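Only one protein chain is missing from this complex, and each of the others stays in its spot.
Labels run A, B and C following the written order; every chain starts at residue 1.
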Amino acid sequence: MSSLNSTIFKLAGLALLACVPLTGESFYVELAAKTLVLAIFAMSLDLLVGFTGLVSFGHAAYFGVAAYSVALLSPKYEAASLWYVLPASVGLSALAALVVGLFVLRTKGIYFIMVTLAFAQLAFFVFHDTPLGGGSDGIYLNVKPTAAIAGWVPFDLDNATHLYYFILGALVVVYAFLARILQSPFGRVLVGIKSNEHRMQSMGYLTFRYKLAAFALAGGLGGVAGFLYAVVFGFVTPELLSWHQSGNVLLMVILGGMGNLVGAIAGAFVFTGMQEVFGNWTKHWQLVMGCVIVAAVLFMPGGLSAVPGRIKRALQGGGSNE
Amino acid sequence: MGHNLNKAFKFGIGMALAAGLTSGAQAADDKIKVGFMLPYTGTYASLGNAITNGFKQYVAEQGGKLSGREIEYFTVDDESDPAKATENANKLVKRDKVDLLVGTVHSGVALAMAKVARENKTLLIVPNAGADEITGPLCAPNVFRSSFTNWQPAYAMGKVAAQKGYKKVVTLTWKYAAGLQSIDGFKEAFEQAGGKVVKDMTLPFPNVEFQPFLTEIASLKPDAVFVFFAGAGAAKFVKDYAAAGLNKTVPLLGSGFLTDGNLDAMGDSGKALQTTLHYADGLDNKKDQAFRLTYAKTYKMQPDVYAVQGYDAAQLYGAGLKAAGGDVSKQADVIKGMEAAKIDSPRGAFTLSKAHNPVQDIYLREVQGGQNKVIGIPTKALADPARGCKL
Amino acid sequence: MPAGQGTLMDFASFLIQMLNSLQYGLLLFLVASGLTLVFGIMGIINLAHGSFYMIGAYLAFVLTSATGSLFLAILLGIPLTFIVGAFLEWALFSHLYKREHLEQVLLTYGLILIFEELRSLLVGDEVHGVDIPAIFSASIPLSDVLSYPVYRLVISGVCIVLAVALYFVIQRTRLGMMIRAGNHDRTMVEALGININMIYRVVFALGFALAALAGMLAAPISSVFPNMGSHVLIISFVIVVIGGIGSVWGALIAALVIGFADTFGKVLLPDYAGMVVYLVMAVVLLWRPEGILKKG
């Protein structure tokens, strides 16, 4: 029954999201589009953090690599083909993750967290300092990619509504892709690595390779989000790769409860929601945000997805005192 | 478990919708809507506040109305974060539907704002960011600036350096647009007049470990050093420069931001430093005296160049509104009014170039007693060349 | 460096640049040492360490303004930050030891936001300077145009003294023994009847005080400004990774290496200066994934 409900709720959520453009409020459509992009980003990180047990604090690097790829691969005043820049930018971010993974997966625990962070900083400086990236002021994407195939244009990314549904479609595809992968023997190995990597090794799994594959995959999916971000905003800057972005997406994953794809999506919505509400409420919204984060860690282990269960337990008088 | 997820999911959507509702536009049709997109947190927070104060001071001086219309303010903290710039600009443009967008300090953010303004045909006044492109290749009929281009003060300093007889100069800046464009402006004037820039050095923004560069300068022994730094980094640079003893043998020249808003932080090290900017302390001008008095009374602090730029943004808009009779829907008339305006600024009167950038006097200033005292006007009515602008 | 490269850098400049590297490296060490202790001994990943540095610098500004002397400011500041550190450990960090690193990351990330906003509310967003104490304000001439500020040498001296003191405390004192034991096996230490919670509190407070001291010492030469902690944080991470988590000596070596790489990177490869330190880190990781010196 639970799984029936689950499907119903997922579809209801999807229907709700599909209705957003009907409001006609272009700002909110764009905000929702951005949140969906972040949701894809959060799901990609969840593959690492929630399912493989790899706490990457540098995931923004792959987001940024893809975003920059779009800007750099597109001609300055003409539209690039979507069918070329999308695979290319996603491929480049997966490749970047593969290379970085070769280094960082040699480390564990705290090291891994710090080393992923440091490599993301390296990527940040590649776009920030070298002639490649256009410096701290970033690069414009003057013309959005076109979806034309031999003269036929199935949809137009310049149209906000089309773009929104394109992103919503991408979200569904990435969700289905990840959900499917997690059911596969490959996915089961990743979850096994999270639970007990040592045992996986003693059972004959070369876990490094699996982790590397997961790292590159997550980088590529993060690249999908980065690609969409660049298309939505038409502007890329090194800040997209900054450690604050890495921290924010980690926050979304944790808010939603790790190892839970729908949770990651919810986390992205809660995060942008909090930013909006607090930001409109007070100039010192970051103080409120910080307090919420600290309180969430201290009093809400397990993330948002654990909240309903905790409330239920508390109401039944058997609340945990964790 | 699945059950919980979905509750979480619904919660997330609920939150997002709630966010939408609480922040929904609550327009009052009779007021003119002005949106400030400025830094109110982080490194540039004090600049954002000064600009806001200046703008509001002018409006207050007009009795809280421009051309008989009340002003309603909307503010967004841009955090000087280019990654959020487009979204933040859209908050004001698309959500709040402001009539005038004012912002910002950070050049990268300002470029993104200019893009949003061009796409949505919203009137934009940039009250600080000096990126040459905004009134250069990216200029637009609805984009104005009440401040300067990076090129302007640096170009003036290039002339000053040549006049002082320097032949060999080394430059140093953070490697970002504002710095590099300043260096270009300096070089243009200095080399036209026969000088030679022997080495350009850069370091990543906002890195402040200058020691290796000071050593390099000492070994090159130039006639002078031209730098672009601002804020905290500038204060640190000036202190390091003095501590290295270089100030005794190699004169330090800079664009005015080197010594603006941070003189207290640099202490004695800043003494007698010469910089060029479109504003200075001790201007012999009634408008300035009145402006400073009111500002000090209202906000309990001294105004700076940023406050002036905010004040002039309001004056500029006021001139446009007047031309359109207070009707913001006649944007073409507003723009015409702004283009034709002669702004009686505390910095001295200025007009706008075709590219919508001030044509203004650049002052040579010297740090004296904790102030940037004007000691000369090397270039009168200097206009930015606005290369690449097709207006 | 051979004389043939004189066009790139003459020998005197090279020596001065070496001095610059050393001085920068030692200051980095001071910040990173507290971080590596907290990482290594308590197993806590602390993103707020950069904020501790920022707090130190602002304390130096506020206390120097109030007392008129940087010495007094530091004398007051050290116990003050130590107490605040102990309090933070009690109130927040002590709940994190058995939590996952992820939650530690999150909580300390939240703390950064809180500290920055509190700083903004209490002291404002302006840039401030702190005067170098008069007796150290002189400079020593190194060449005909360049002199070296005495205060920078003083900072280096203080850093060296602190490095030696840390070594002494960790290797030769009872507290150090307990720290080293706690570093290796928490349950064993508890079995010996040692109050590990107290050790952790002291170590954390010490880490806080060290970072704050670095901020206080650096305040006169770096100025005091918003978000000053974030650059220091990342570079400290790199140092701890290179040196090996928990190794104070490793941190010292790594800090000097980074000081060297950064200084010469800026002069010789200006377009790639930002990346140089991270490239150094990547090379070290290839060579030794657990850092130059493992913990212990």
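The rule is simple: a residue touches a chain if its C-beta (ideal position, glycine included) is under 8 Å from a C-beta of that chain, and two chains touch if they have at least 3 such contacts.
Going forward, contacts and distances are computed from a predicted model.
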(message) Suppose you had to identify the omitted chain by its UniProt name; would it be "Arginine N-succinyltransferase", "HesA/MoeB/ThiF family protein", "2-oxoisovalerate dehydrogenase subunit alpha" or "ABC transporter ATP-binding protein"?
(response) "ABC transporter ATP-binding protein"
(request) Please work out which displayed chains the absent chain touches and list them by label. (result) A
(request) Taking the full complex into account, find the residue in A:121, A:207, A:272 or A:286 that is in contact with the omitted chain. (result) A:207
(message) Which candidate, A:7, A:159 or A:184, sits in contact with the chain we can't see?
(response) A:184
(message) Take the complete complex as the reference. Which residues in subunit A touch the chain that isn't displayed?
(response) 180-181, 183-189, 192, 195-196, 198-207, 209-210, 213
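In the analysis below, only the chains that are shown with their structure count from here on.
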(request) Provide the C-alpha centroid distance between subunit B and subunit C, rounded to the nearest whole angstrom. (result) 34
(request) Please compute the C-alpha centroid of subunit A, do the same for subunit C, then give the distance between them in whole Å. (result) 32
(message) Quick check on subunit B: which residues sit in contact with 2+ other chains?
(response) 41, 175, 204
(message) By the touch rule stated above, which residues of subunit A touch at least two different other chains?
(response) 125, 128-129, 284, 286
(request) Within their complex, state which residues of subunit B touch subunit A. (result) 1-13, 15-16, 18-20, 22-23, 40-41, 76-77, 81-87, 90-91, 93-95, 107-108, 111-112, 115, 131, 175-177, 180, 204-205
(message) With touch defined as at the start, can you tell me which subunit A residues reach subunit C in the complex?
(response) 49, 55, 57, 103-104, 106-107, 109-111, 113-115, 117-119, 121-122, 124-126, 128-131, 243, 247, 250-251, 254, 258, 284, 286-287, 289-294, 296-298, 301
(request) Could you please specify the touching residues of subunit C with respect to subunit B in the complex? (result) 9-10, 12-13, 16-17, 20, 23-24, 116-117, 120, 124-129, 131-132, 139, 141, 143-149, 151-152, 220-228, 231, 262-264, 266-267, 270, 273-274
